[in-house]
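Here is the structure we will look at.
The excerpt is restricted to a subset of chains, each kept in its original location.
Letters A and B name the chains as they come in the text, with residue numbers starting at 1 for each one.
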Amino acid sequence: MTQKIIKIGIVGGTGYTGVELLRLLAQHPNAKLTAITSRSEAGMPVADMFPNLRSWVDLKFVEPAAALLGQCDLVFFATPNGIAMKDTPALLAAGVRVIDVAADFRIKDIALWEQWYNMKHACPDLVAEAVYGLPEVNREKIAGARIVANPGCYPTSVQLGFLPLVEAGVVDIEHLIADAKSGVSGAGRKAEVHTLLAEASDNFKAYGVPGHRHLPEIAQGLTQIAGKAVKLIFTPHLTPMIRGIHATLYARLTKDIDLQALYEKRYANEAFVDVLPPGSHPDTRSVRGANLCRIAVHRPQDGDTAVVLSVIDNLVKGAAGQAVQNMNIMFGLPETTGLRQVALLP
Amino acid sequence: MTQKIIKIGIVGGTGYTGVELLRLLAQHPNAKLTAITSRSEAGMPVADMFPNLRSWVDLKFVEPAAALLGQCDLVFFATPNGIAMKDTPALLAAGVRVIDVAADFRIKDIALWEQWYNMKHACPDLVAEAVYGLPEVNREKIAGARIVANPGCYPTSVQLGFLPLVEAGVVDIEHLIADAKSGVSGAGRKAEVHTLLAEASDNFKAYGVPGHRHLPEIAQGLTQIAGKAVKLIFTPHLTPMIRGIHATLYARLTKDIDLQALYEKRYANEAFVDVLPPGSHPDTRSVRGANLCRIAVHRPQDGDTAVVLSVIDNLVKGAAGQAVQNMNIMFGLPETTGLRQVALLP
C-alpha cells in the first residue's frame, strides 16, 4: 500500500508558529516539506535559526516568489495578519488548499474584522467560504474545506472550555467571563521591549482589558453554538512562562445540571480534549508540547457559578498542532497522525 | 528631642514574612530589634540564613523561652497558624502589644475559623478584641489596639480592590468574582514539592477552587463594609514568579457611576494605595519590594461589569510591610516611617 504524501509549503517560517509547525511536520509520516518562505531570511538554513531542527530540516528559507507554492498540496500561513488574504486566491486557483494560522479568515463579519485588525480585507468573498478550524465543532466542514481559518490560541482554550455549557443551554450567555493567562510566546518572536525577559519575568499583568482581537472571535464562535448572541468579558494576562494558556472561565448557571457528566460526555470521543476527574486543577505544563486541551469543571460552594479551568499549549493546540490536526482531517488521515507526543514534564 | 524607640520581638523569624520584617525593621529609624525566635534554628546567626542581612542584623535566632519577649513593646508573630493564639495572652498580660501576621485573629466567627483552619481556637475571647489590620478601613481602631490581626495577602489585594464599589453600594454583592494570581513566595519558605522551581516554573495553575482559607476572610471584610452579606467566587492561581499578587476582580454594576472618580476619591489620602490613570494595567513588578497597592479600574465595552486590577507585593503590603504600617499607627508614628522604598524595577 502506498502511503499518502502531502506536499507542504509554509509561508512565514521564522516565528514561533513556524518553528512549531516544522517540529511537528518533521516527524509526521505523511508530510513532505517542500518550501519555507521568509523575505528577511532568504538563503539562511532553517536549522541555523532554529538549532533544535538540525538534522531534521535541511531546507533553507526562500523568497516567496521562488517557493513554487503552487505545486504544493497544502500551504500553511504562519505569517502576520494580512498576508494570507493576499496570497490565498492564487493558491486556490492553482488547486492548493490553505490553512491560515493567522487571523485573516476567522471573522465572518468583514466590517468587524476590519475594525479590529485595522486594515481593508483583500478577499471578503473567501472569508465566507473559509471554515473555522476548531475540529471539535466543525470537523465535517473542515474535511472538505479549501481554506481553513485556524483558531487563535485564546479562542481555542476559551471556546473548548465554554462549549458544553453553551451547547447545553444551561448558563447566562450574556455575562460570560473569561480570565485568561498566556505565556509570552503568544506574543510571537518579535523584537519588542515588553516581552523581554528583563521586563516580563518575575512579573504579571493584564493587558487589553478594554478590548482584544480575540474577543470578537470567541463571541462569534460561541454565538454560533448558542444560536443567539453571546456576550463575554475577556481579560488576557501575560504570565512569565514560555508556553501555555490557562483560561479560568466563569458562567452563571441557569439550570441545575451535573457539570462533570456534561463535560465527560461532550468530549468522550475527542482525542485532543481531556476532561479531568472532579476536583482537579490542570497545570499548563501537563500539555507542554502536546496537542491537547485539559479541562476541569468546578462549582464552588455549590453555588450558581460554574468555574471551568482550561489549559492548552498555545503553540500546539493553540496554533501549530491544531493546524496539523486540521491537515489530517482535510487529507483523510487519522486525526492523531503525527500528533502523539507526550507532554514534557517537568 | 528624643526619638521614640520601639523594642521589638519577632516570633518565627525563619520564613519569608520573617526575613521581610527584618529587612524593613533593620532600616526603620524607630525600631530596635531585641529578639528573633526559632525553635529549629536557635543559635544560628540570622544573617547566615538570610545573607542579604549581613551587616544589618547581628542577632542570632533564640529559643522562644530565652527571648524575654515580655520585655518588648511589640511582638510580631511570623509563625504558622496556631502559635500566636497560644502565646498572646501572656504577652498582653505583660503589657506587650501584638501583631499577628498569621491568621489566628482574623476571623471573628470562631466556628468558621475552626472549620477552615482545622484546629480548636485557644483564646476566642481575644479574637473579639483583636482589630483587623487593614489601615485603609480600620485606621482608628488599629491605633489603640492591643492585638492587630494582620490581613492575608490575597485578602489585602481583593478587599482594597473591591472596597470603593462595595462602600458605594453600586454592585451586585452576591456575585463578586476574584480571580487572583500569586507568586510562589506566598506559599512560604517550606520544603514542599509543588513549589520547587522544577515544578512551578514555566507553569501556571489554579488551586483551591473548591475553597481557600482566604475566602471567609475576604467575605467577612467586605460584608462589614457592605453592611450585609457579601458572596464571592475566589479563584487563586500559582504564578511562576517570586513576589507579587495580581487580583482581577469582576463585579456587576447596579448603578451607573464614574468608576475612575470613585476610586481616586476613595484613596486620595492613602499613602499606600495608588489609583492609576484610566486605561492602565498595573504590573506586579511596579510594587516589588514596596508597601503599595496599585489599582486600575475598567468597564469593558461600556457594559455592566466593572473589572478592577489590583496588585501588591504579597510579602510587603500583603504581609510584612502592612505589619510595619500597623506598627507605625499603633505607636503614633507617621504612617510612612521606614516604608518609603522605591519598587525594584526591573
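Assume a residue touches a chain if its C-beta (ideal position, glycine included) is under 8 Å from a C-beta of that chain, and two chains touch if they have at least 3 such contacts.
Just so you know, these numbers come straight off a predicted model, no measurement behind them.
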item: Copy number across the full structure, from 2 displayed chains; value: 4
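Operating definition for what follows: only the chains that are shown with their structure count from here on.
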item: Chain A on chain B, rotation in degrees - Cα superposition, rounded to nearest 5; value: 180
item: Centroid spacing, where centroids are CA-atom means, of chain A and chain B in whole angstrom; value: 40
item: Residues of chain A touching chain B in the complex; value: 175, 177, 179, 181, 183, 198-199, 201-207, 209-211, 231, 233-235, 237, 239-244, 246, 248, 250, 252, 279, 281-285, 288, 298, 300-301, 303, 305, 307, 309, 311, 346
